[in-house]
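Omission of a single protein chain aside, the complex is shown with its protein chains in their original locations.
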Amino acid sequence: MNFLSDTTAPVHPAVLAALADANDGYAPSYGADPLTHRLKDLLQELFEAEIELVLTTSGTASNALALSVMCPSHGMILCHDEAHIHRDERGAPEFFTGGGKLLPLTGDHAKIDPARLRAALEEWPQDFVHTTPPRAVSISNLNESGCAYDAEALRALTVPAREKGLGIHFDGARFANALVSLKARPAELSWKAGCDVLCLGATKNGAIGAEAIVLFGDLRERLGELQARQKRSGHMGPKIRFIAAQMLAWLTDDLWLDLARQANAAAAEIARLLTVSGGAELVHPVDGNEVFVRLDPALERQLKAGGAGFYGWPDGSARFVASWSTSEAELAALAHAINR
Amino acid sequence: MNFLSDTTAPVHPAVLAALADANDGYAPSYGADPLTHRLKDLLQELFEAEIELVLTTSGTASNALALSVMCPSHGMILCHDEAHIHRDERGAPEFFTGGGKLLPLTGDHAKIDPARLRAALEEWPQDFVHTTPPRAVSISNLNESGCAYDAEALRALTVPAREKGLGIHFDGARFANALVSLKARPAELSWKAGCDVLCLGATKNGAIGAEAIVLFGDLRERLGELQARQKRSGHMGPKIRFIAAQMLAWLTDDLWLDLARQANAAAAEIARLLTVSGGAELVHPVDGNEVFVRLDPALERQLKAGGAGFYGWPDGSARFVASWSTSEAELAALAHAINR
Amino acid sequence: MNFLSDTTAPVHPAVLAALADANDGYAPSYGADPLTHRLKDLLQELFEAEIELVLTTSGTASNALALSVMCPSHGMILCHDEAHIHRDERGAPEFFTGGGKLLPLTGDHAKIDPARLRAALEEWPQDFVHTTPPRAVSISNLNESGCAYDAEALRALTVPAREKGLGIHFDGARFANALVSLKARPAELSWKAGCDVLCLGATKNGAIGAEAIVLFGDLRERLGELQARQKRSGHMGPKIRFIAAQMLAWLTDDLWLDLARQANAAAAEIARLLTVSGGAELVHPVDGNEVFVRLDPALERQLKAGGAGFYGWPDGSARFVASWSTSEAELAALAHAINR
Partner (left out) sequence: MNFLSDTTAPVHPAVLAALADANDGYAPSYGADPLTHRLKDLLQELFEAEIELVLTTSGTASNALALSVMCPSHGMILCHDEAHIHRDERGAPEFFTGGGKLLPLTGDHAKIDPARLRAALEEWPQDFVHTTPPRAVSISNLNESGCAYDAEALRALTVPAREKGLGIHFDGARFANALVSLKARPAELSWKAGCDVLCLGATKNGAIGAEAIVLFGDLRERLGELQARQKRSGHMGPKIRFIAAQMLAWLTDDLWLDLARQANAAAAEIARLLTVSGGAELVHPVDGNEVFVRLDPALERQLKAGGAGFYGWPDGSARFVASWSTSEAELAALAHAINR
């Protein structure tokens, strides 16, 4: 019963198999290989748009690299106070931008309140030399409280941000979970909703370490700078074919969506089991594969005694994360631990 | 006939197999897993020393991270003018140190001339506020001209550097090739030769992407800062067990040394074939898996027509790199292309 | 009637005269001159402590330099949401630390709420590699709302911060105004209240551009690093004797305190004139030389028509700043404009 994090889960067999397939003799380094080209084609098809593509092995790196081509060292990034880039990446965006600022905004369920965003855009103007101007906004979807923004909710943020000239970054470490939750097409939750750059993560959903920085629209022109920064930060590993191979396998035949569907369903079941017991109350809606509950102390003790792995959260709640590999047996064991 | 680079080579089957073995259920993220612990034990045994360990997927990242815990933003790194960190990493050390300087030094065959090192240490003092003080020296072994420093040659550099208080970094992207070339033990070419931190690379010698930053002696106390920088730069991927697994497989039963020996032997044969033809002259001694030759135009044309892949080098020479996967068939094809 | 800012005021004649006196033949550059030595002695006497000293021409530079020797690139600075370092310095602390984070805290009247500080210290631990640890706290006194912290209020912040190992920075751009307001001795509002480094500003109180970074206690050991960063950031101008001369004149015979007393008295009179009119309400207590009021639209129009210079503030209030040079005539003109 491991509900600690989707990063503790194993790798999907199809992803592992793809590595072996990719290991076929010599191949050009640094992204000039055929698999990377095929991946770009596939992403263009899936997202119904022309894109540019950079691959890394780390979501933190993807986010920070993407932000660094939109926000200069003397600019500011708006994000939610609970954003992973603010809370969990040890200052990566500040490092990659060369000293940019993050301005944490509030809003329920880790969703940026559009009114708060508009107020920040007024408070921090674009043209006053003394203050740091907002140059990008970062939106996580699925977000850090396990909630999804639909297309309209996204536009409520991206439209006013774009009016002020900001770049729009989507942290899609759990993008597939949001997609299947909202039954949306990739384009609807990305460029059609105002996104300039999507960091699409496979690592939490079946891969070893495979993250795609997907540039849309005009931002594609910054590919050269993005690659310079990718190289300079040590994220242009030579054997990129093995990242491309993971992601190709993951995207092929809707595997990414199937795995996300399984994880979401498992999370829904975890939420159901915990709440029907009467000993837990949901703190946030469960839109994806994360469940946040306030636990009665008695139930908490019972779960720990029963061997359930989960983390206490800073706000006093408990977080349970499901992954593609959460099994029927684990759910049954959870039910058993609850009902003892 | 691909002699372009050891990074274009495929991955050794034992390394791939280790990934599958590692994919066994849940495991703690970020290096707290059992494989990483076993790898640390094995490295301590192989290097006959207490170490601290950080794993990444990229040699550029390893070098820059290692240097960033020795050289402050207002300090300087001494290296050879041909050093990979100076010529081929798009300013990674400057980025990771937050604006440190690199001072390129001269010396034949990409080996730092000890006299030039001592002169630089005089020219750039430690205690003059106006000038940037040297705080680290970086030595590549095997180096960028394919040459190896033996223990004595290393000490001719590390002893004067240490006297001035500098930290000592070894870029070991091809460390195994140097080891087998010199028939030395790992300890002899690392901490016993004055090394504080060795960046030990498996990526060019059979792995997908696996690099170990190995801290010796007092520098082990900087592990906490190194991990903070690893996280911040996006190099603390969650599923570190899969890097550890690669490196464990690579180090087990001397596989790393066997692969290096194969690559070195293939390079020696390439050098022999080219030079006995009369159309090529060695530019540097061949101590490892790289061959630099000055080619007669006729031979160059012949090789290209025969399908041999190699790079022209900025100094007008040609570089041929052998890897563990260079086959008898490729060597035969080279011989054939030469002798047509 | 210029109440726009104390930075628009002229320079005190004694400060100008001191420049001429200092212009006496050759003198060593970069702070090795006799005036800088005398200034250090005088500051040690006034602060009743051993200090180390660095001089600059800019308060922004002083703050950022001071913070950069306490907070590493991967650390965090706690400050009030209204802090000058957060709102008005275009990211200078982020730049000088090489990408450090600022965490804005709330509290009435631009004073950090001690409970909020303690909560932040819990939320952002020292030893978790994923999150940025607080390494310094910055406290402005007089603060950005014109309010003063007394020694006890300072200790309510510095004691818990020090327990977690944070360095303590006081932004003293208007330190003299706080001192005379509280009738305190310099030591009481600096090192005795937990301060490691005080940025003592003369620029807003009679000087051309003269700011002292005063290191207390153990932080004095970081003088070498501070000087390296001073040089590297272009703040070690050669002719430091002319900064020292300004500050010596300013500190001699309590001139600094006299000028602050004049400015504070003028601010009190401005506050009185505005509030007795019935058309203005104080937003913050007036502890120093700044007055924040909510103005009736009628009074606002009247003041503007009468030629009073003041700034509208983002929260809808109006800010009036008095300086040493605010004259009886200006105060009479203000009274006249109010009472028309």
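As written, the chains take the letters A, B and C, and residue 1 is the first residue of each chain.
One rule holds in what follows: a contact is a pair of C-beta atoms (placed from the backbone, for glycine too) under 8 Å apart; a residue touches a chain by one contact, two chains touch by 3 or more.
Being a predicted model, the structure only gives us computed values, none of them experimental.
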item	value
Interface partners of the hidden chain - shown chains only, full complex considered	A, B, C
Residue among C:232, C:272 or C:294 touching the omitted chain	C:232
Options C:61, C:244 or C:293, residue touching the unrepresented chain	C:61
Residue, one of A:84, A:192, A:229 or A:319, that touches the chain absent here	A:229
Residue numbers in chain B that touch the chain omitted from display	73-74, 76, 87-91, 94-95, 97-102, 123, 129-132, 314
Touching residues on chain A - with respect to the absent chain	30, 72-74, 98-99, 129-130, 224-225, 227-229, 231-232, 236
Contact set of chain C toward the excluded chain (per top definition)	2, 4-5, 7-11, 13, 16, 19-20, 23-29, 56-62, 64-65, 89-92, 95, 203-204, 208-209, 228, 231-239, 242, 325
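Keep this in mind: only the chains that are shown with their structure count from here on.
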item	value
Between chain B and chain C, centroid-to-centroid distance (C-alpha), Å	50
Euclidean distance of C-alpha centroids - chain A vs chain B, Å	34
Distance from chain C to chain A - Cα centre to Cα centre, in angstrom	42
Chain A, residues touching no fewer than two other chains	89-91, 95
